[in-house]
Each structure stands twice: as structure tokens, then as C-alpha cells.
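Can you read through this structure? Questions will come right after.
Removed: one protein chain of the complex. Kept in place: all other protein chains.
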Amino acid sequence: MNRTITILYFAWVRERLGKDQEIVDLPDSAVTVADLIGCLIESSADHREVLKNLEKLRFALDQDFVSLDQAIGSAKELAIFPPVTGG
Amino acid sequence: MNRTITILYFAWVRERLGKDQEIVDLPDSAVTVADLIGCLIESSADHREVLKNLEKLRFALDQDFVSLDQAIGSAKELAIFPPVTGG
Amino acid sequence: MIKILVQRDNFDIGVETTEIAKLGGGALASFIGQVRADNGLHTLELEHYPAMTEKSLHAIAEHAKAHWNLHAITIIHRVGPLPVGDNIVLVITGSDHRQAAIDACSYAMDQLKTVAPFWKKEQFDNGRSEWVQERQSDLQAAKNWDD
Partner (left out) sequence: MIKILVQRDNFDIGVETTEIAKLGGGALASFIGQVRADNGLHTLELEHYPAMTEKSLHAIAEHAKAHWNLHAITIIHRVGPLPVGDNIVLVITGSDHRQAAIDACSYAMDQLKTVAPFWKKEQFDNGRSEWVQERQSDLQAAKNWDD
């Protein structure tokens, strides 16, 4: 039973990675958002470059803002993006 | 050289006096707004009745709010009215 | 731009907003006051002191424009008989910054309620009528801008 999760990218994160989403396997060892980010960083040099300054990024799990220590649980979707600038 | 001044009435002050303005002679003894109000109070029973509670009234001399101790000077127009309720 | 109108006719927030938007800035705040259907109210009769109204609204607008560095402020106040649901007053402010636009609009409304020489008479469905009395909360709101 391989769990997967959809990762969504927005704004300059999307531009620098050259994709707006990807579906990744979620290893049993990945419990928190930080664990999952660790897996993504391992997946390519681009990921490593874009995700190196985590304090410049924001994270939403199933459309709610979360901090890095949030447990992923049964979430279907993690979004990674810069601070919002709407309004 | 008889000085005169126009007195304007608004809202319930106007209604109770039954007039929206009158021109009155300004005796030399009338220096402040309070003095002038004193003269008006003497002029009729209606005036006495309407002007008896001065704390319920507001005064504008040549279109600026003034207190009762304001000197009339060369003002042309004194308005007497209840607190404003616009907006 | 300072635009002050005291009129019997209605106003159009779309038209007034477009006019202020042309001056740039990007932040437009507005407030509309309308006749509220309270306790069988039928019509609000708005009386004013024309010479002083003009002076007073200009003073409010000029202070707001200078203090909050506005591009523009429009104040339109209606007079005469206004049935329930009708517009009474419109304030629009245009600024580079949203908080300046909103604060200036709020300030202008608070001043309008306490220093502009308008008086409201309520006419009810049952024929009774009554002059509106000043509200302490309005006086306090206006005072809060003093510091």
C-alpha cells in the first residue's frame, strides 16, 4: 500500500521548478511536512535549490496553512509557495 | 448708527418659533452671543420658551460654531439650532 | 481633487468612483449611508444650513486630504425628503495606501455626523414625526480623531 500525495507549486516556486504539480510516493518514514520536504529535496538538484530557504516559503496541507512540524496524516495535497501578495 | 444682525433658526428651533430668520437690532450693550440671546429671550414668550435650555442648542456666528461667550464683533449672521444629526 | 455636493438628487457610486480612480493611487475607500427602515419609519426629511454646510464640508474634506495625503475626496450629502432605502450620504477617498483611504473615509463620516449642519426629521407610517437627537456615540467617535 504505497501512499501518494500531490505537491502543488505556485508563483516563483512553480516557475523555478518548471512544473505546477507532481505526484510523489510518501515513504512511511515521512510523518511531518518537514519529512516530506526532505524527500523532495533529495529528488533533484532543482528541488534542492528552490527549497533551500524554507523560511521564504509557506505550506498548505489540504488548503490550510501549516507549519513544517505538522503531521501529514491522510492529507491528499501539499502546496508550496512564497508568502501571499493578493488584495 | 443702529447695527443689525440676522438670526437664523433651524430644525425644531425654526418650527417652534414659526420662522426661519429675523433681523434684529443689536444694542451696544450686546457684546457676546450670550448677550444677544438675552435680547432675543426678552423679545417674546415664544423666544423665551424655545431658548430656555441653552445647553440643548448650538450657535454659529457667520457659519462657524461658537460658544456663548464669543464676542459678536462685526458678524452678520447668528444661527441657532439643535445639535446636528447629518451623515 | 475635492468634490462637495449637497443636492436633492440621488448619486451614483459607480460614476463617483470612476472619477476618483482616474487620479491613480490604487486605493479607494467609500461609505454610503442610507435611510434605514426602523420602527415604522417612512421618510427622513433632511434640512440644512446651506452657507455653513458648504464651509463645513470643505473644511472636513481639506483636513482629510491633507492629513492622509489623499489624491481625492468626494462628499455628497442629500437633502429634502428621503424615503426608506434611499441614499443619504456618500464619501469616497482615493489614496496610495488602503489604510489611509479607509481612515480618511471613516474620519470624514464621523465629522459629518457631528459638525456639518444637517438635521434629520423622522416621519413615521402612523403620521407621527420627530427630530432625530444627537448620539453620544457619534460625539465620541468624532472626538477619537483629536489625538
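Here are some notes:
Each chain gets a letter, A, B and C, in the order it is written, and its residues are counted from 1.
Please note the rule applied: a residue touches a chain if its C-beta (ideal position, glycine included) is under 8 Å from a C-beta of that chain, and two chains touch if they have at least 3 such contacts.
Because the structure is predicted, anything quoted here is derived from the model rather than measured.
Contacts of the undisplayed chain with visible chains (whole complex): A, C.
Only one residue in the set C:4, C:60, C:79 or C:102 touches the chain that does not appear here, and it is C:102.
In the full complex, chain C contacts the hidden chain through residues 12-15, 17, 21, 24-37, 85, 96, 98-99, 101-102, 105-106, 109, 141. Seen from chain A, the chain kept out of the figure touches residues 8, 10-12, 60, 63-65, 77, 79, 81-87.
Operating definition for what follows: only the chains that are shown with their structure count from here on.
Inter-chain spacing, taken between the CA centroids of chain A and chain B, is 74 Å. Computed centre separation for the pair chain B/chain C is 27 angstrom, with centres defined by C-alpha atoms. The distance from the centre of chain A to the centre of chain C, each centre being the mean of the chain's C-alpha atoms, comes to 49 Å.
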